[in-house]
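Below you will find the structure I want to go over with you.
Apart from one protein chain that is not included, each protein chain of the complex appears where it belongs.
By letter and in written order, the chains are A, B and C; residue numbering begins at 1 in each of them.
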Amino acid sequence: MPSTDPIRVLVWSERTEPAAVYPDGMNGIIAAALNERDGIVAQTAQINDPEQGLSEAALATTDVLVWWGHGRHRDVTDESVARIVRHVTARGMGFMPLHSSHHSRAFKALMGTSCDLGGWREDGQPAHLYVAEPSHPIAAGVPQYVVIPQDEMYSEWFVIPPPDELVFISSFLGGAEVFRSGCCWQRGAGRIFYFQPGHETYPVYYQPELHTILANGVYWSAGRT
Amino acid sequence: MPSTDPIRVLVWSERTEPAAVYPDGMNGIIAAALNERDGIVAQTAQINDPEQGLSEAALATTDVLVWWGHGRHRDVTDESVARIVRHVTARGMGFMPLHSSHHSRAFKALMGTSCDLGGWREDGQPAHLYVAEPSHPIAAGVPQYVVIPQDEMYSEWFVIPPPDELVFISSFLGGAEVFRSGCCWQRGAGRIFYFQPGHETYPVYYQPELHTILANGVYWSAGRT
Amino acid sequence: MPSTDPIRVLVWSERTEPAAVYPDGMNGIIAAALNERDGIVAQTAQINDPEQGLSEAALATTDVLVWWGHGRHRDVTDESVARIVRHVTARGMGFMPLHSSHHSRAFKALMGTSCDLGGWREDGQPAHLYVAEPSHPIAAGVPQYVVIPQDEMYSEWFVIPPPDELVFISSFLGGAEVFRSGCCWQRGAGRIFYFQPGHETYPVYYQPELHTILANGVYWSAGRT
Partner (left out) sequence: MPSTDPIRVLVWSERTEPAAVYPDGMNGIIAAALNERDGIVAQTAQINDPEQGLSEAALATTDVLVWWGHGRHRDVTDESVARIVRHVTARGMGFMPLHSSHHSRAFKALMGTSCDLGGWREDGQPAHLYVAEPSHPIAAGVPQYVVIPQDEMYSEWFVIPPPDELVFISSFLGGAEVFRSGCCWQRGAGRIFYFQPGHETYPVYYQPELHTILANGVYWSAGRT
């Protein structure tokens, strides 16, 4: 029977998100939300911690690494990137890069492609996050669609390997763009869930429906669903 | 080297499309458009022909079957359905069901699921057809997106097996819905391309960009790209 | 958090397996083995039960249906087949057809292809079942390969849709043949796991490693891993 031990989550941030929006960091609010869920124990780490919060000891006790970065991708060291990739592919650590982390070094290394976007636009318009595969465990308890009142638009072509499983597709009212906004991959022993919402200038990760999705993502990438 | 013989296409219709929109049938305009392309020889067939236009002799000389039906799915005989499925899976005939043909009997038999829609709405609003995989041969020569001025909205969940390749995703401005609008599958020896646009009350299949996509679909499902 | 309720399994047989090998039926030994696992409650059903053991009430309380048939596929009624397909695709019941059940009517309906084999041979030679994706939950606790001392050879081409996940590949020493012997698909709300071992004239399902795989298949197709 699958393990019922608590899932140890490390929520990492480069800590450039505006303090006015995220006084405790985007990782702070996400860790707090995850800690309210059964079977999850979440901690935070950030780029200014010793070894960027990504020491061998830290990763060795992490079941799922949630990641947010935007302007400081290049400051993440070769050692940090190599360690993340190894823990994902060889040990089976889950990895959940959020929003602008499509350009994080570890995600690009795991994908093997540029992970570029077709376009983006910060227009304060709503995003509609549709469930494309309601039977997927990451969509459990999520309504047919979630409206995010304000978020950054991302559009195709998202230059990624075809996802093994496509869970969410978003549309953006500002220009009718679409984007594969919730994508799953198996890479070696590990599972990866990329999730598009969350531009740091809007309070996206205070939204309860997204907490459900993040928790589902943790259960799934830890191999529990 | 791949064959360079002309590809023999049969464009089938149940012939319930409004004569005011399609005086020669939706199959008539599509066959005419395909016949302007290099390497394609297209003919039409319809439900009122002998053996519903789907005799063993007709299918045996068909490389790709393009299909449109809406209100008369149940009138297609068991024999016709079995013959189509056999020619696709055992002989490698391509199959391209359009729009409301998501509920055609042959498509449902090949998919093994209900092929139901999450929702639909005939609101005369535009559809935006986005290319999700520009490197796919069916997207060759297609811009980043195509605006269809008026079409019926289809929304997820589209109850299909996960497509082997997802080429197009559409959004619908009336309600920000999204839909996997261009989907590819391999089934036995045959290739299937489902394409969502084309509600029969709007002149969708007069649009040149869609002719390009249909021709690309023919090349792909015939194994030429 | 994923459910921790017991998983209700129905193990079905057409009851043509030799009594000398399976005095309580192949379904009897499999149900007994599953009942030794945490979180699984397994019952048996068979073709001679009322409504073939597949009444609406029976399926409505089944989370995973394990299936074995060989010579009596045609005796399974249209009603039984339609009910199975509906419970899988619309309600999310798991479905695990074993060995010669590749030709069972419900499996063929869910696949949309002939599910024919490239070849087969009852030669009493060993089969080597290799794990092709050790990180898949169905491979949990399974060694790199399992030797089945005697089983029927099945060879490619297995005419199925490309599996969403390929967990096991077998080789057969009699002729060096290979076969995709553990295949997963999502169909609508339901998960399907086809598993190749188990010719009824050999005591294959007494082998403990296969009990582990069947239990893992139950956990997975019930959405618990």
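Heads up, the rule we're going with is that a contact is a pair of C-beta atoms (placed from the backbone, for glycine too) under 8 Å apart; a residue touches a chain by one contact, two chains touch by 3 or more.
Quick caveat, the model's predicted, so the values are computed rather than measured.
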{"item": "Contact partner of the left-out chain, one of A:111, A:127 or A:222", "value": "A:111"}
{"item": "Contact partner of the left-out chain, one of B:134, B:175 or B:203", "value": "B:134"}
{"item": "Hidden partner interface residues of chain A, rising order", "value": "85, 89-90, 109-114, 159, 161-162, 164, 185-188"}
{"item": "Contacts of chain B with the absent chain, listed as residue ranges", "value": "1-2, 4, 37-39, 92, 133-135, 137, 140, 164, 186, 188-190, 219, 223-225"}
{"item": "Touching residues (missing chain, whole complex) on chain C", "value": "118, 126, 128, 130-134, 144-145, 155-157, 162, 165-166, 169-171, 173, 176-178, 180"}
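Heads up, the rule we're going with is that only the chains that are shown with their structure count from here on.
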{"item": "Residue-number overlap at the chain A/chain B interface, same or different (half cut)", "value": "same"}
{"item": "Between chain B and chain A, distance of the C-alpha-averaged centres to the nearest whole Å", "value": "36"}
{"item": "Junction residues of chain B, two or more chains touched", "value": "162"}
